[in-house]
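Right, one structure below, let's go through it.
Omission of a single protein chain aside, the complex is shown with its protein chains in their original locations.
A, B, C and D are the chain letters, set down in written order, and residue numbers restart from 1 in every chain.
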Amino acid sequence: MNEFDAPQIDWAVLSPVLVVLAAGVVGVLVEAFVPARARRTTQLVVTLAALAGTVVAVALQWDRVATDGYAAVVDGTFLLTPFTLGIQAVVAVLAFLGVLVVADRTGAGEDSFAPTAAAVPGTAYEDAAREAGLQQTEIYPLMLFATGGMLLFPATDNLIVLFIALEMMSLPLYVLCATARRRRLLSQEAAFKYFVLGSFASALMLFGIALVYGFAASVSLETVVYVLQHPDSTVLADMPGLVITGALLVTVGLLFKIGAAPFHTWTPDVYQGAPTPVTGFMAACVKAAAAGALVRVVFTLAAGLDEQLRADLVTGLWVVAILTMVVGTVAGAVQTDVKRMLAYSSIAHAGFLLVATVGFSATGSRAILFYVLAYGLATVGAFAVVTLVRERDADGNVLGEATHLTQWAGLARRAPLLAAAFCLFLLSMAGIPLTAGFIAKFSVFSAAVDAGAWPLAVIGVLASVVAVFFYVRLIVLMVLTPPLEDAGDAVHAGDAAGASAATGRASDESADGDAAGGGARTLTAARRAVTQVGVVVVASRGPAAVAIALCVLGVVALGVVPGPVLDWMTQAADFRP
Amino acid sequence: MELTHYLYLASILFALGATTVLLRRNAIVVFMGVELMLNATNLALVTFARMHGDVTGQVLAFFVMVVAAAEVVVGLAIIVTIFRARRSASVDDVNLLKS
Amino acid sequence: MVTFPWLTALAAWPLVAALATALTGVGRGRPVAGVTGGGRFSAGTARTVALVGALVEVGLLVGAFLAFDTATAGTHQLTETHAWIPALGASYAVGVDGVGLLLVALSVGLVPLVILAAWHEQGGDAVRLRRYLATVLVLLSFMVLVFAARDVFLFYVVFEAMLIPAYFLIGGFGQGAQRRYAAVKFLMFSLGGGLVMLAAVVSLYLQVPVDAATGTRPPDAFLTDTLTGLTLDPTAERLMFGAFFLAFAIKAPMFGVHTWLPDVTQNATPGTSTLLICVLDKVGTFGMLTLCLPLFPDASRWAAPFVVVLAVISILYGAILAIGQTDVLRLIGYTSVSHFGFIILGIFTFTSLGISGSSFMMLNHGVSTGALFLLAGFAIARHPRRSQEIGDYGGLRTVAPVLGGTFLVAGLSALALPGLSTFVSEVMVFLGAYGRWPAAALVAVPAVVLAAVYVLLTYQRMFTGAVGAEIAGVPDLGRREKVVAGVLVTALVALGLVPGPALDYVREPATVSVETVGATDPQPVLGAAEGSQQ
Amino acid sequence: MIPGVDADFSNDTIWVSIVKAVLIVVFLLTSVLFAIWFERKVVARMQLRPGPNWHGPFGLLQSLADAMKLLLKEDVTVTRADKMVYLLAPMISVFCSLLVYAVIPFGPSVTIPFTDFTTPLQLTDFPVAVLYILACASIGVYGIVLGGWSSGSTYPLLGSVRSTAQVISYELAMGLSLVSVFVMAGSMSTSSIVASQAGLWWFVPLAPAFVIFLISMVGETNRLPFDLPEAEGELVSGYMTEYSSMKFAWFFLAEYIAMLNVSAVATTLFLGGWRAPWPLSLIGDGVLNTGWWPLLWFLAKVWLLMFVFVWIRGTLLRLRYDQFMVFGWKVLIPFALGWLVVLATFQWLGLAGVTRTQMIVAILVALAVVLLTLWLWPARTRPDDDAGPGAGHDGTATFDAFADGFPVPPLPGQSLPPSPRARRSVPPAEPGTEPAGTGATGTTTTTATATSPVRPEDEETR
C-alpha cells in the first residue's frame, strides 16, 4: 500500500472563494427551508453579505500575498498571486453591484425574472404562477455559484481546476440566461445558444488541456513552463506540437469567454436574450474573470516559450485583438437594439483588453486589471439603466424593456438623471477623459506601446474613434432627439411651459423632464391619455439606483483620481508566483 | 497495441464531435456532439496517463466526467424547456415575443 | 512655498458656481422624486448665482494677475505640483507663463459677458437656462485648467473632457435646426484628433526612461519639463508631432480640418460660439505653441513649411468663404478660420516677433470675435424669427444705433484697423512671417483686404440702408446688453491703443519658445515698426 | 497475477477463456429455463396449484417447449417502428445481461479433473470488476428504453420511460449500498471481495446495506412488487408489448438473466460468494471451501435468492408508481447515504484505535440520548396544509365520497369518513374530553390511545 500524505489545506487562502460558495450552499438551503415570503430578503442578505465578505477576505489575504508574492494551496491547485487577488476583488465588487441590479423590483413591482422559468411560456400554469406572485429566488444562489467560479477561474495553476472553474462559472450563467420574465422564448434561445457554444468552447479547451497534459505529464502551468524549458523531462516533451496545439485550444476557450473575435458570435444573442440584470452581471464579471485567467495562462506559458513561438503567439494575439476590435466596433455601429449594441461594445472592449496582453508584462496585467474594473463598472451601470427603461401599453401598464434605439429617443427629458448616468457610462466606454474608461484605455495602450506594439495601439485608437461614434449616436438620441411620442407630449407641454411658445421655439424643445418625469409611473401614465404604446422610465426600488449611483461614483472617481487604485494595482500586477 | 493509436482514435472522435456540433441542427444531436468531444478528451487523458505512467490523467478524466454530467443536466434542462415551449405553438407565444 | 493656489482656485471655483447654479430651484415646484426640480421658479435666481460666480472668478483672476511677475513672464509661475496618478506618471501640475495667463484671463473675462448675454436665452425655459449656465461654468473650469496645465497628461485629460460640456452646449442648447448634426460633427472631429493625440501621448510617456531602481517610470514623467528633456528618434518625433498637431489643428480650425466650425457657429448660441471659438479653440494654437514646439522642436522645424502653407491657405480660404456667407454666425465662423491661420502662421515663424504676435493675437481675436458673436446674437434676438440671415436685416443701425456702433467697432477690430486690438498683433505676425517666410507673408497680405470686404459688406447689409420690415421698431440695446457691449468695446480699444502691458506678458514666453525650438531670430528687417506702435 | 485481484489467472490461455465463456452462456441459458420453471412451480405451490407438470419430469421441460414455440413464432415488425433500433433493442438487452457473469467467481481455483491444470472458477477478474457489473447493468437499460421507444406505440413508450426512471432510481441506492462493501473489502475486484469475507460475510456487519441491496435489486430487475414497466393492468406488457418471437424471447431471457445476475452479485458481495456457510465452513478446517465444493455453495446461495424473488412475487402486491418512486428517493437513498456516513465514521474510529466495545457503548449511549430526546420533544401539531382541498382550515371537514352523486376515491390529503363498520359509539370527541371515552370496543382508535397519548387535534384529523 502506498502511503498517503494528507495535504495541509490553508483555509484562509481559500477564503475568498469559500465565502461565496458557502453562501451559495446556504442559499440553496434557504430555498429549501425558508418560507416563500421571506425568501427573497433572506437570499439578498446572504448574497450581498457573501460578496462583501469576499472583498473583506481578499483584503485580509492581501498583505500576506503581496509580501510573499503568492499563496498556494495543494501545489498551486489554488494559487493566489497579487494579480489574482486583484481580479477577485474586481469580480466581487462587480458581482455585488450586479446583484443589486438583479434585486431591484423597480416601480413596476416585478423583477426581471420569470416566476417559474420552467413553465412553458403562455400556458395557464405560467399565468397562475405569475398571479401567485411567485419569484425565482434561485437566481441568487446561482449567481453566487457563478461568482465562485469566477473567483476560482484566475486563481489556479492547475489547468483542470481552470476548466472546472470555467464550468462552475458558466453553468449557472446558462441557466440564468433562460430566466427572463419577458420575451421568454428569446431568453431560452439565448440560453441555448450560450450553452451550445459555451460547452463547445469548453470542450475545445479541455482537449487542449489534455494535450498539454500529454506533453508535460502535468497540468500545472509552472510545470509546463519547466518542461518547455527542459525538453528531456518527460516522455513526450520532444513533441512541442502537443503543447502548442494544446495551448492554442486553451486560449481559444478563454478567448471565447472574453468574447473575442472570432469566438464572439454568441455575445450579441446572449446579451440580448438574457435578463438584463444578468447580462450586466455576466458581461462585467465574466470578462473580468476570463481576462484574469487569460493573463494567468497565456502570460505564464509565454514565459516558457522560445523566441520563435513567443513571436508566433504575439502575432496570434495581434490578429485576434485587431479582429475583435474591428468586429466589435464596426458591427456595433449598425445595431438598433441597445442591448445588442452594448454587446458589440463589449466585444470591442475585449479587443482593447487583448491589446494589453501582447507584452506579457506586469504593465499589461495592471492595465487589464484596471480595464476590467472600469469596463465592468460602466457595463453593470449601463445595463442597470436598461432595466429601467420600459415599454408601456395603452393602459399604462409597464411591459418589458424598451431596447430598440428609437425608443430611447429623448430619454434625457423623461429621466434626466438616469440619462446622465447612462451617458456617463457610455462616455467611459468611449474612453473620454475624466472617466474611468480613459485611464483604462490609456493604460492598455501604453502597455501595448511599451511592448513595442505601437501599430496595435494605433489601431486600437482608431477603433476607439469608431466606437465613439456609436456611443455618441446613442447619447445624441437620448439627449438631443425628441421622444417618439412628441405628438402626445406637445399637448401638455404647451401648458407646462406656456411662456415658451412666445419665443417661437419649436414645441419639441420645451417638453422637458418636468412633464414626463423619471419616477412617477402612475403620474406619467395618468397624464398621458395618448392611446399608443410608448416608453416609460420606471423608478428603481432602491437597489438598482444604488448600484447605478455606485457605478457612477466609481467611473468618475476612477477617472479623476485613479491614483490610489492604480498604485494598488501596480502592486497587484504580479501574475506569477 | 500502440498507445498512440488511442490518441488517434481520441482525435478522430473529438473531430467527429466537433463536426457534429458545427454541422447538425438538432439540439440533442449537437448536445451529443459536445459529449462526444468530452469523452474523446477523456480517452486522450487516460492514454496520456498511461504513456506517462502516472495517474493524474485518470483523475482528470474523473473530473471531466463530473463536469460533463453537470453539463448534461443543465443542457438537458435548457433543451427540454425550449422544446416544450416550441411544441406548444400557441398564439400566446407570439404575444410574449412582442411584449 | 506656501502661497495661495490661484490657479487651482480659478479652476475649482467655477465648478462650485456651476453646482450652485444647477441646484438653484431644486426642491421647489412639484416634489416628485427623480423629476428635474419642477421648473416653476423664475430664471432669475440661477442667472444671478451664475453671474455672481463668474464675477467672483474675475476677482480671483485679478488676484492671480497681481501674484504674477511680468519680469519673468517666460517661466511658469503660480505653479503647483501634486502627485496625481503616480502609477502613470501623471501629476497635477499647473502654472502659467504670460501667454497662459492671458488666455486664462480671456476665458475668465468672457464668461460673465456670455452669462449676461444669455440672460433671456433658452426660450425662457428656466430649467434649460439653469443647465446652460451651469454647463458654461463647468466649461470655464476646464478652460482655465487646460491653459494652466504643465503636465501633458493633465492637459490631455482636460483637453478631451472639455468636449463633453462643449458638445452639450452645441447640441443641447443650440438654436439652429442642425444643432445635433453640428454637435456630433464637432465631437467626432475633436475626439478623432484627440484619440490620435492619445496615441502620441502614450508613446511620449514611454520614451521616458525607466527608473532602474524601481523598474517603473518616474511619477512625474508627464511633466512638460521632464518630457522636453527627452531625446527622441526623428521618425518617432515626427509621428508624435503629427499626432499632436492634428489634434490641435482640428481644434484651432485649420484649413482641411475646419469643416466642423461653420456648422457649429451657425447652430450654437452666440454665447456658446464665443466660448468655443474665442477661447476653446485657442487651446489648439496654445497647444501648438506650448507643446508641439518645445516637445518636438526638430519635428516642428521639419514640418514648418508645410504648416505655413496650410496656415496661409487657411487665412485666404477663411476670408474668401466668409465673404460668400449669408448666415451671420457662419460668417463669423469663417473669419475665425482666417484669423487662426494668422495665429498658426505666427507660431511657425519661429521668431520672437511672430510668436509674440500670435500670442497677442490669441487674446485679441478672442475679444474681437467674441464681441462680434455676442453683438450678432443681440441682433438676432431682436429679429422676430430669430433669423440669422444677413439679408433679413437692414438698417438696423437706424433703429438700434448703439448696437450698430459697437458692432462696427468690433468688425473694424476684426479687420485689424489700426488703433483697435487686432492690428498690432497682425502686424507683428506679418513682420515675423516676413522675416522667416517672406513669400508666405506676401501671399497672406490680400487677406487684409478680404477682411475689410467681409466686415464692411456685412455691416452694410445688416445695419445700413432701409430698415427691414421685420425689425422695424425693435428696441436698441438694453442696459444689460450695453454692459456687455461696453466692456467688449473698451477692451478692443484699450488693447489697440495701449498694447504694451499685454505685450509684456507675451514677449518673454515668445523668446523662450524660439529658444526651445532651436531657432534664432532673423535679422530684424522692420523691427522698428513694431516699436513705433507702442 | 493481475494487481489488485486475488484470483490467479496466470494459467488461463485464450482457449481456456473461450471454454469458460461458453460454459457461462450455457449455464445462464439452462438456468433461465430452470428459473422459469422454478418460478412457475413455486408460485403455483404458493397458490395451491400444481403448476407446469406436463412436459418432462415435474414439467421441467415446459420452459424448453415455450422457448421452442417462441422460436417458431412469426417475427412481427410493427409498421410504425424504427426498424433498426427496434431490432437492436432486444439484442442489447440480452447481450448486456450475458456479460455480468464474466466476473462472478463460482469458486476458487480448482484443478481440472484428470489434468494438473489449475484455474479459478471464474472467467476473469480485474480491480474494477464491480464497476464493470454496474456498467453492464446500466447499458442493459438501453435495451429497454430503445425497445419501448422504437416500437412507435404508446404503451411501450410509457413502459420504457417508467422502466428507465425506475432502474436509474434504484441503481443509485444499489450503488450506495455497494460502497460499504468496498469500504470493508478495500477492493472492487470480485475475487478479492470474496476473499475478504473469509471470516465474516458482509451481510452481517453491513446488514442495512444488504437490505438496501435486496430491495433495490428487485427494483432494478423490474420484478414484482416493482414491475411497473410491464404492469399488465396498466401498460399491457410495457416496453415489450410490440415484440414477438425471438425478439420477445430475448427480452424475456434478459429479464431472467438479470435476476440471476443480481442474485450472483448479492451472493458475491454480501453472502460470502462461494464460501461454505458457517457451520459447514468449520468442517475439516475449511475443506468445504476448496475443490469443487464452493460451486455448490455458490449455486445454492444464488438459487436461494432466486427463491426470494419468487417468494416476494407470490406474496406482495404491486406498488403504485408514485409510492415506488417516493420510496426509492425519499427512503432508500437517504437511508443509504446515512448508513454510509455511519459506517465510514466507525471504520475510521476503528482505524484510529477505538475498540469495538467502546464503539458499542458509544452507540448505546447515543441511542439512549436520541430516544430520550424524542420522548421529551413536544409533540408537533400537524400543519394545516396536511389537510386536502376537501378539508376546511381546521382540517375537520370530512370527505364526502358521494358529493356528485357517484362515489369517488379520496384525493391525497383527504380522508375517508370512519367506516360504519368501525361502530364508533360516540360522535367525534368534544375538545377537552378524554379520548379514552371511545371505549374498549376494539377499534383502531382505542389501539392508538392505548399505545401513545393522542392529543385531541390528532384525533380530529385522523
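Keep in mind that, in the parts below, contacts are C-beta pairs under 8 Å (C-beta built on N, C-alpha and C of every residue); 3 or more make two chains touch, one makes a residue touch a chain.
Heads up, the rule we're going with is that contacts and distances are computed from a predicted model.
Visitor: Given that one chain of this complex has been left out, which of "Glutathione import ATP-binding protein GsiA", "NADH-quinone oxidoreductase subunit A", "Inner-membrane translocator" or "Dihydroorotate dehydrogenase" is its protein name according to UniProt?
Guide: "NADH-quinone oxidoreductase subunit A"
Visitor: For the chain omitted from this view, which of the shown chains does it touch?
Guide: Hidden chain contacts in the full assembly come out as A, B, D.
Visitor: Among A:V25, A:A66 or A:A420, which one is in touch with the chain left out?
Guide: Hidden-chain contact among the options goes to A:V25.
Visitor: In the whole complex, not just what's shown, which of D:L121, D:A137, D:I212 or D:M246 touches the removed chain?
Guide: Touching the chain that is not displayed is residue D:M246.
Visitor: Given the full complex, what residues of subunit B touch the hidden partner chain?
Guide: Residues of subunit B in contact with the hidden chain: 62, 65-66, 69-70, 72-73, 76-77, 80, 83-84, 87.
Visitor: For subunit A, which positions touch the chain that isn't shown here?
Guide: Residues in contact with the chain left out: 1-4, 6-7, 25, 28-29, 31-33, 118.
Visitor: What is the set of subunit D residues that contact the non-displayed chain in the whole complex?
Guide: 2, 5, 9-10, 12-14, 16-18, 20-22, 24-25, 70-80, 82, 87, 90-92, 94-95, 98-99, 101-103, 123-126, 131-132, 149-155, 157-158, 161, 164-165, 168-169, 171-172, 175-176, 178-180, 182-183, 186-188, 236, 241-242, 245-247, 249-250, 321-323, 325-326, 329-330, 333-334, 337, 340-341, 344-345, 347-348, 351-352, 412
Just so it is clear, only the chains that are shown with their structure count from here on.
Visitor: Please tell me the distance, in whole Å, between the geometric centres of subunit A and subunit B computed from their C-alpha atoms.
Guide: So the centroids are 26 Å from each other.
Visitor: With centres defined as the mean C-alpha position, give me the subunit A-subunit D separation in Å.
Guide: Taking the mean C-alpha position of each chain, the two centres sit 51 Å apart.
Visitor: Show which residues of subunit B lie in contact with subunit A when the two form their complex.
Guide: Per the touch definition, subunit B meets subunit A at residues 7, 10, 14, 17-18, 21, 27, 30-31, 34, 37-38, 40-41, 44-45, 47-48, 51-52, 54, 56-57, 60, 63-64, 67, 70-71, 74-75, 77-79, 81-82, 84-86, 88, 90-93, 95-97, 99.
Visitor: Taking the complex as given, what residues does subunit A use to touch subunit B?
Guide: Residues 117-118, 120-123, 160, 163-164, 167, 171, 174-175, 178, 182-186, 188-189, 191-192, 195-196, 199-200, 202-204, 206-207, 209-211, 213-214, 217-219, 234-236, 391, 399-400 of subunit A touch subunit B in their complex.
Visitor: In the complex of these two chains, what residues of subunit C are touching subunit A?
Guide: Answer in residue numbers: 29-30, 32-39, 83-88, 123-125, 127-128, 156-161, 163-164, 168, 171-172, 179-180, 183-184, 187-188, 191-192, 195-196, 198-199, 201-203, 205-206, 216, 384-386.
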